[in-house]
Structure formats: structure tokens, C-alpha cells
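Incomplete set of chains, arranged as in the complex.
Which chain is which? They are A, B and C, in the order written, and residues in each are numbered from 1.
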Amino acid sequence: MFRCDDRRREMRLHAGFSSDGFQWEIEPAPIEWIVPDGIDQPEYGYDPRVCWLEDRYYVTWCNGWHGPTIGIGSTRDFKSFEMIENALLPFNRNGVLFPRRIGGSYMMLSRPSDNGHTPFGEIFLSQSDDLVHWGRHRWVMKPEQPWESTKIGAGPVPIETDEGWLLIYHGVLTSCNGYVYHWGACLLDLEEPWRVVARGDSYLLSPQMLYEQVGDVPDVVFPCAALADSATGRIAVYYGGADTVTCLAFTTVDNLMTFVKG
Amino acid sequence: MFRCDDRRREMRLHAGFSSDGFQWEIEPAPIEWIVPDGIDQPEYGYDPRVCWLEDRYYVTWCNGWHGPTIGIGSTRDFKSFEMIENALLPFNRNGVLFPRRIGGSYMMLSRPSDNGHTPFGEIFLSQSDDLVHWGRHRWVMKPEQPWESTKIGAGPVPIETDEGWLLIYHGVLTSCNGYVYHWGACLLDLEEPWRVVARGDSYLLSPQMLYEQVGDVPDVVFPCAALADSATGRIAVYYGGADTVTCLAFTTVDNLMTFVKG
Amino acid sequence: MFRCDDRRREMRLHAGFSSDGFQWEIEPAPIEWIVPDGIDQPEYGYDPRVCWLEDRYYVTWCNGWHGPTIGIGSTRDFKSFEMIENALLPFNRNGVLFPRRIGGSYMMLSRPSDNGHTPFGEIFLSQSDDLVHWGRHRWVMKPEQPWESTKIGAGPVPIETDEGWLLIYHGVLTSCNGYVYHWGACLLDLEEPWRVVARGDSYLLSPQMLYEQVGDVPDVVFPCAALADSATGRIAVYYGGADTVTCLAFTTVDNLMTFVKG
């Protein structure tokens, strides 16, 4: 867990390295994207997801380009980063790739947004043959329970299981004092991942620790990355606390599977 | 004091029992109302007040029925609960009965609302001969001081004294970071309880403990129930802290009387 | 059709007389209500409905009392007017009585509101044995079609037919340039008038004449009173145009019945 200390509050992506997953070395300089001709440099970038796909790591992030949208790029070594394109038009956030082709196509979850603190949000899926052109959009799911009633968005890259794709997502409730972020979880169909096979009937985590309740943005737990060990089924989830610290929580595939099946 | 642990954040009423007022056993299953023909099951229920009136306990609560309004029901044993009706049309909250008839009529305080995080609110009184039909509405009071400038609403069932009905109420200020809830107190006329005889010139309690300042909804102290011992004048007030925990505070009739008389 | 000419834009009720229904003499002085002890004088009054009920005319109107609510009063001669009470708590508008008891009870439609240009609204029914205390509230209907998607409210006193109560109501759409008012119509059950037996699948009238489209509030047709001739089935509807003029339209029971049955 480490404190965000960029005093400029600039939203830029930085590479980080760790030998144990706890102690992280964050590069002081933000990532410089190699940008193809005709593509604008990011105005800002935040909430990245990293996905190993076929032969390299792909990064999708909330990219500042005439509003927030989904930037997509890749790296093989976390030293050199190449931006591909903006996958979607503004306004969009929480773009998350699936870690393999499904039915021959790349697939991405995203949450269409507006240009502010968007007070609505549902999860959609888009398909592509080249990671550049996206279409065959399918609607995945919308808020259903009180704790997620304002909006939902995909969290870490989905985890493949025999029974479907395990998706941890965030859900937001609007109290009279602002947004409260929670975790939810659901299971998506393996072959048609826009179909929700199971969905937990409660939240999985809510802000209950002081470092989740107090900070730059109170009452936020925001899951962004998950490491799953296929041998043991253990899962480590990195998530933001109060938009101020990065936290780490542990669970297992079995636990999540029990949870989403209710 | 106990932590709300319903992970669904569903707003449902539960019965609870305690032998000492500190340790409470909350029924895990929500109350199933026996609902008369033509009355809808509650969509949700919260902020209940319990009032011993003549021969049984009456419960009034914020009832989900085409928006929030005041449900009214009764129980004799806290096992079987019968809903009577929605006393008032939506949109209303904070319906609180007086513990005896006054001038021959049942009386209820309430706070007309809208269908969201209502940014206004004054206290009214309604009268009834049968607890079903309500009329002869009288206006009681409106926000007057800065700490209650957004809205006020009745808290626990009023406490009868020789000099009038002691009413603890909540008052809300809107800061640039949301609502801040406080307690206020006033004295209502014994026979015409829509007349305010005295009213404290400050707040009685504000969120100053960490468990009142931090939680699902920061900076909330919300009084809902009071136990008054007529022999000693001691009063115990149960109140919500940060919409997360239930807290307990103590005072006396004399202290409150001094407070409201300024 | 006559022009509203009160330069103060004060919202006060005036009595008016006509020998033919076209030419009206409006009393220059507003109605002075005889108000019982404990009832406040109206701060303002508008949108009245007049209903012959048993032995006299009852008037219900949007009454200014700590916000808009439903005032109720009566007259036998249109010279002397007695206010009874505020039937309901604020915030409410469009209170409309049925012209006889049903199942032994007086019945009133209303539309719970907020304290501004309310952006929502559904129609409810309340019951009473004395016109003072109201309860046994029943939900009647909500907006369903695009032209009424913002809110709906009862119009003239319902017209009794063999097949049910014919209700003309208004429905409001919010365009990017404000509210557009239309007429709708439906049929309510004779004995349980909170049940909608039939409802037109389009609007009945929209602002298409210049005097409906242009004025103090553009694009408003607001029906307030209907005269039905039981012998012939002819109906005359008085309605406001652009909140500026009073207009008169004609139809028949048969036409409306065909319309609501779709």
C-alpha cells in the first residue's frame, strides 16, 4: 500500500515494479507514449487496466481526448509503451479487455459516461478484429441494487473459470453527502460474455476502514487490478482507497464463485 | 452500539431485543407486515419510530410506496406486525406519533418531502380520529438557525412534561461538502402541540466523534428513539452515527428543559 | 375566451358569471374566504375546480399554505364562500373531487408535488367521510407515453358514465425549451375509481393554435372545467391557453369513450 504523492494531482500513468507485490517502485516520470501519426498525446490518463493478451501487455485507460475516453496501447517490457488509438469515442471510462479472443474477436467492456462526475452508468461490451475498429456492441448490465444504484463499471480484467468470466466491478450509491463506491461481482458467459450468468445479491466490499473512508475522496473502494493464481485459486485485488491510497485485498475463486451464485 | 451489517444495503425494518438496552439481538429476517387488502407491501422501510399508544405499540416509518411516505402499523408482541395504511400521501418522511390522544384526537408530526435528498423541510402536525384518515393539518415550525437551515424533522416520540411536549428533532446544514445533521430541541404546547412554546437557540449535538463524522454518510447524528424514565427524568437517546452505527446518548428532562428555554 | 388582465399577476380566485357560457363577467374583487378558526387565509389560490356535491358547490384549488396544497371550501350562491380546511399536506396540486360519494366515501384525486415547477407527478386518490380527514390513499396512474412523460394531473371533475368515470387530465413533456402541456383522457372504474379501466393511447389535444402556443407560458393547454349535458352527451371543456387566455373546446361523451378505448 503506498501513498499517492504527486503534488500536482496531475493524472498521468506511471510504470511501477515490485518483486513481492507489496513494495512497489513507481517510476517518477510518467509514461511517454509512442503515439502514431494522427493520434493526439494524452491530455491525461488514469484508472489503467493491464491485460496480457496473446504476445504482449495491453493497457487500457481513461484517456483525456476531447473528454474522457478509452485509450489503448501496449508494451512488452514496461519501458517502451506504444499507443494504438482511442478505442471508442468520448465520453467513456472503465475500458477493460478480456485476456483472450472469444469467438475469434477481441472484446472490451466499457461504461459510456458524460464529461463530469457522471451520475449514470451501465456496462457495455464491444468487439473487434484488430483492436482498432470496434463494433457489434452488446449491452451487459445495469445497476440493480441500492448500493450500485447510481452507476456501475468494470473493475479488473475478468478472470476465466470453467463456469464463466468472473468480473469484479464497482457500484456507486449517491448519498446526501456524495458518492459511495463499493465492489460487486458477477459471472459472465464464457462464449457470449455480454450475458450475465450470475450476479451477487449484495456488495462484496464497502468502505469500512478509515483509509477507505477518509482521504481526497471519502468512501471509495475502487478495484483496478487482480492477480489470480490458477493453481490455488487465490486472488489478490489492488484497489484504490478514498482516491488516496492503493490497497490490497485477498480472496479466492471459490469464494467469489459462492458469492456470485448467491 | 452496533454496526449495521446488512450487505445489501436494503432498507428493511427488523425487530430487535435487548435486556439492558446496550446489547441488542437483531432479528436476521426483516419484519413481514400483515397487510390489509388493497394496501401494497412496503417497497422499503427505514427510520422507524415506535410509540406505545393506548393498548399497543404503533410503528410509523418512512415507507416506500410510489415514493417515500409515512407507513403506520402496530404490534403487541414484536412478533406479529400489522400494517394499517399509509397515513399520508407521498412524499413525506419522519412521521412521529404523540403517545396519547390530545383533545380527543390522535396526532402525528411529519415532514413533507420530495422524492430525493430533499433540500427543504418543515414540520407539520396532522390529526385523526381513527389513525387512518388524517386532516386538520397544522404547521409547527421551520428552520430558523444556520445549523438547521436546510431542513428539520421530528426525532423520537415527544416526551410529555408538565410544561409541554419535549421534542428532539434533527436539523440539517448544507456545507460545500454535503449535509451535516445536528440535533435540536423544542417544547410544544400540551394541548395545542402545533404551537412552539420554547426552542433551543443552538444545536444540542453535532457530529464531533469519529464514528459520527466518518462512515457511509459523513457528519450525521440522527435521533430516532428516546427512553424517558419518569421517576428520575433520565433520558436515553438512540441515534444513528454517520448512517453507519447506532449510538446512545444520555441526558435528563431538566437538562433539556433548561436548553430549550435558552 | 377572455384575456386575463390582472396586472399584478396575483394568483387569487375570482367568481365569474355568464348567461351563455361564452361571455363572462368576472368579479373584480377576489373571493374573500370565510375561514374557520385555526385556518390561515390563503396566501394565493389558482387552478380551481368547482364540483356540485350533494347540496352545494365545493371548490378545490391549489392553495398557498407553507407551499402549494389543496384547499377545500364551499358555496351555495357564489357570493359567500366558506373554506373548510386544507385537505392535504403540502406539497400538492390539482385536487379534484368526484361529484358523489362512492362506496359511502368522498373521493378526491390529487397530484403530490414539490415546491417549484415540479418535474414529476402521478395521480393519487384519497378518501374521506367528512371532507376534512383524508386517508385510504390509493395510487391511480403515472406517466406512460412520451407526451406526458414529465408529469400528469387530473383536469375537470370526472364525468360519470355507465362504463366508468371519464377523466380528462393534463400531461407534460419537457422539451429543451421547457414544458409542453397536453390533454389526455382515461376511464376510471365506477366503484373503485383508482382502477384505470381504459386510457387513450395518444394525447387528445396539443398546443397548435397561436393562442395556445404563444403567451405568458408558451405551449400550454390546461383543462380545468367541463360541462357535460347528460341528455345529449355534449361536453364543453374550459381550458387555459398559454397561461394567458381561457379557451373553450367541444366534444361528446361518445367521442371521448371511443378515444379512451383506443
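Just so we're on the same page, a residue touches a chain if its C-beta (ideal position, glycine included) is under 8 Å from a C-beta of that chain, and two chains touch if they have at least 3 such contacts.
Because the structure is a prediction, the values reported are computed rather than measured.
J.: How many copies make up the whole complex, given 3 shown?
T.: All together, the file's complex is an assembly of 6 copies.
Here is the rule we use: only the chains that are shown with their structure count from here on.
J.: At what distance in angstrom does the C-alpha mean of subunit C lie from that of subunit B?
T.: Whole-Å distance between the two chain centres: 35.
J.: In angstrom, rounded to a whole number, how far apart do the mean CA points of subunit A and subunit B lie?
T.: 42
J.: Would you pick out the residues of subunit C that each touch at least 2 other chains?
T.: none
J.: Mind listing the subunit B positions that touch subunit C in their complex?
T.: Within the complex, subunit B touches subunit C at residues 38, 40, 65-67, 85-92, 110, 112, 114-115, 120, 122, 124, 126-130, 132-139, 142.
J.: Can you check the complex and tell me which residues of subunit B touch subunit A?
T.: Interface residues on the subunit B side: 7-11, 117, 177-179, 214-220, 243.
J.: Which subunit A residues qualify as touching subunit B in the complex?
T.: Residues 145-147, 173-178, 180, 201-203, 206-207, 210, 213-214, 218-219 of subunit A touch subunit B in their complex.
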